[in-house]
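Only a single protein chain was left out; the remaining protein chains are all shown in position.
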Amino acid sequence: MMLLPCPWCGPRNVSEFRYVSELVPRPDPAAASPGEWRDYLYLRGNQRGWVTERWYHRAGCGQYFLVDRETATDQTRPRQDAR
Amino acid sequence: MAELLARSPVTPASPVVADGWEVSGLRSSASLTLADLTPLAKVAVRARPAGAMASALGVPFGRAARDAAGALLIGSGPGEWLALGPAGQEAALRGRLEQTAASAAAGELVTVLDLTHGRALLRLTGAQAAATLAKVCGIDLADSRVPPGAAFRSSVAKLVADVVRDDLTSSDATGGEGQARSYLLHCERSYGQYLFDALLDAGAEFGIAVDGFRAPGI
Amino acid sequence: MELTSRPGRPPGYSAFSLVKHGLLRQGWTPAWRRHELRGSYDVVIIGGGVHGLAAAYYLAVRHGISNVAVLDKGYIGSGGSGRNTAILRSNYLTPEGVRFYERSMELYRGLAADLNFNVMFARRGHLTLAHNDGSLRTMRWRAEVNKLQGVDSDVIGPAEIKRLVPYLDISPRARYPVLGALYHPPGGIIRHDAVVWGYARGADAHGVHIHQDIEVTGIDVANGKVRGVQTSRGPIASPVVLNCTAGWSTLICDMAGVRVPVQTFPLQAAVTEPVRPFLDAVVVSGSLHVYVSQTDRGELVFGASVDEYPSYSMRGSLDFIEGLAGHVLELMPSLARVRLLRQWAGLCDMTPDFSPIMGLTPVEGFLVDIGWGTYGFKAGPVSGEAMAECIASGKPPPIIAGFDLARFAEGRQLGEKGAASVGH
Partner (left out) sequence: MTAPGAPPARMRLGPQPGEVIDRSAPLSFRWNARPYLAFGGDTIISALAAAGERVFSRSFKYHRPRGILTASYLDPGCTVQAGDEPNVRGAHRLVEDGMDVRPQNSWPSLRFDVKAANQLAAAFLPAGFYYKTFIRPQRLWPAYEHVLRRFSAGGTTSAHAAAEYYDKRYAHPDVLVAGGGPAGMAAALAAARAGASVLLVDEEHQLGGHLRWSGQAGLAALRELTDQVAAEDAIEVMTNSVVLGRYDGNWLAVVQRGLPGVTERLIKARAGVLVAAPGLIERPYVFAGNDLPGVMLSTAARRLIALHAVRPGDRAVVLTANASGDAAAADLTRAGVEVAHVADARRGGDVVRAHGRGALRAVELADGSRHDCDLLVTATGWTAPMSLLTMAGDRPVYSQRAARFFPDPQRLPGDVLPAGGIAGDGSLDELVAHATAVGAEAARRASAASQAAAGHSAGAGHSAGAAAPGISSGPAREPVAIPELPAGEHPELFRGRTHGFVDLGEDVSSKDLQTAVQEGYDSAELAKRYTTATMGPTQGKLEVVNVVAILAGLTGRTIAQTGTTTWRPPYAPVTLGALAGRIFEPVRYSPMQPWHEQHGATPLVAGAWIRPDHYGDPAAEARRVRESVAIIDVTPIGKLDLRGPDVPKLLNLLYVNKWSKLGVGRVRYGAMCAEDGVVLDDGVTGRLGEEHYLMSTTSSGAETVAEWAENWLQTAHPDWQVHLTPVTTAFASMNIAGPRSRELLSRVASGVGLSPEAFGYMQVRTGEVAGVADCVMWRIGFTGELSYELHVPASYGLHVWEALLAAGEDLGVGVFGVEAQRILRLEKGHLIVGQDTDGLTQGFSAGLDWAIKLDKDDFIGQSELAWQAASQDYPQLVALQPADGSVVPPEGSQIVQGTAIEGRITSSRMSPALGRSICLAQLSAGLAVPGTQVTVLLPGGQRVPARVMEHLAHVDPEGERIRG
């Protein structure tokens, strides 16, 4: 089972976490056109390689954090700005 | 009207009343025991992870320590603490913590919340306590990882639970010499009976027995 | 469905030909041939799975377009087509979905004869169990929509379920009591490899070039039009490029500069050692995220819902087989002694509305047949048929009109998500 480096609790089994999303910028809802808004809702890079993601430590510290993951090997790398 | 009686989510075996709670009166001297400590006062504190309140409390995330008044203060999360005190003392405990907040951390948002009735608290004690816990918890419980005074939150029998390594000295230990290995388990109240049963099942091969509530319990 | 022409080469398969070959000890001719890679084709299809091969087959057979290349980075059927659990059904939630998958079932029912290749479609009946009133409500909803489309589907009670699947624990004390089920008699299982091979053999017989072990590394686009593809064996010119990949669909679309709302998730499956046949129907439990069927060889084939986070990993996890076994035993407690033999994973391209993306894209000549989530194999024949027509006629046929790429930006999502729960 993949280990995820929680910036607060250290490496833990991935089963303790909930995957939130690939990191995507949220457009200003007031300014965004329907197209832009739905791109934000639905479009993801879905790259095969290193991706920055947000995870939630559901069965741990209850914190949301960022982590880098290689999507083919599922290796992970902690980030300086994880918290 | 019926006498005012507080009840734990864990149905007590041979019930007696202590400190206004219906608790189990069992007394076990087995080498591995499980006790329901739900009656203990449980007060949660929320504040900045590294703010004035944090330094006033002086217990970092991942550690647990007893304060001058004998309450067990647990660093249960970033900017999150859990204080355990004697049964029936939640008001006093909350008062003390609010006092600390007022004096040491004025201006900082500090929440002191009485969760006595919102959580279940169990104690697993004995040489085989770690082996028992290892059946329901994926954390490495080796002394090098979880020494006495360590605390962590993780998945226990598919529940989210706070686990505190809080060994007992032989005086109140159930058998065993000197320090008896002991863990406190703290979870959402409604899961209390489930967790209690899961631990009994896990400890069956080590001859686990239920021990009653011994006031003050902390 | 009738073919406009029968496969000429290779010689037909039949009991007679088997005996003949047996007596004369003569060898069989290839089911498909290896060809030199041409510098250009009328159509290049990326992905040698059921979808790509079926599209090529129908292009050649129905529309006489046979200067077609099917490219696969591995061997044919090495992707989702060879990794799925080969369950067929058409009891979907939306009218569009039901009509579409029912057409696929129709093609599947005639496939063995059409391809002269036994794909071993076994009509076993398909049961989706309901463990709470919410899912029971959804079953009723699906059943009613199905019936309106003329699809045999209805809600049945525990007694009837027990009669169909004697091993099932229907006691009300079960942690997940069985309150009812959506019963779909026409559903069943098929030999997935045979479908791939049958289409490949048929397409080859009609002049399609099947190229294995060739990877597409780029797509040439000039002023809004596709010009061809770059591959590990050099460039291929083509005015039409069809992306029939799963798992790699966004990566291929990126090569053409087309962005699609797809995320790739592993879907795991497992198979047990053979035991004597005891399970006829396909049994699915949405709440328990598991589905079970038994092959003619006696193996139990298990599948589940996709993993909880996107990944291109096909390594499989222990978590999966632990949870799977637990859930299977919740349903059929007496199988504790049956041994799991092998686990594997495939890649599923999930879209926001649990429906595929089919048809044209902003890039002229670049077509997609992607976003197949966990339901791609069921849709192989109809997708091939529809994409072939789309290529031949230049516009998407009505049966896939609702699956267009533009629907997401325009807020016209399809309703399969309405009853979001495990598929199959």
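Think of it as A, B and C in the order they're written, each chain with its own count starting at 1.
Assume contacts are C-beta pairs under 8 Å (C-beta built on N, C-alpha and C of every residue); 3 or more make two chains touch, one makes a residue touch a chain.
What you are looking at is a predicted structure, and each value in this text was computed from that prediction instead of being measured.
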Listed residues C:Ala54, C:Leu129 or C:Val145, member touching the removed chain: C:Val145
Residue numbers in chain A that touch the chain omitted from display: 1-3, 5-13, 18, 20, 26, 29-30, 32, 34, 37, 41, 54, 56, 58, 61-64, 73-74, 78
Contact set of chain B toward the excluded chain (per top definition): 1-2, 4-9, 11, 21, 38, 44, 46, 49, 60-63, 75, 78, 109, 111, 113, 115-119, 131, 134-140, 142, 144-147, 150-152, 154, 157-159, 188-191, 193-194, 198, 201, 205
Residues of chain C (touch criterion as defined above) contacting the omitted chain: 13-15, 17-19, 21-23, 25, 27-34, 74-78, 82, 95, 109-110, 112-113, 116-123, 131-132, 134, 137-145, 147-148, 154-155, 166-167, 175-177, 191, 193-194, 197-198, 212-213, 272-278, 296-298, 313, 315-318, 321-322, 324-326, 328-330, 333-344, 353, 411, 413, 415, 417-420
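Criterion: only the chains that are shown with their structure count from here on.
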Approximate Å spacing (C-alpha centroids) for the pair chain B, chain C: 52
Inter-centroid spacing, chain B versus chain A (mean Cα positions, whole Å): 33
Whole-Å gap separating chain A and chain C, where each centre is the average of the chain's CA atoms: 30
Touching two or more other chains - residues of chain B: none
Of all residues in chain A, the ones touching two or more other chains: 15
Sites on chain B touched by chain A in the complex: 61-62, 77-78, 80, 138, 152-155, 160
In the complex with chain B, residue positions of chain A that touch it: 8-9, 12-13, 15-16, 58-63
Chain C-touching residues of chain A, taken from the complex the two chains share: 1-2, 14-15, 18-19, 22, 34-35, 38-39, 41-44, 46-48, 71-74
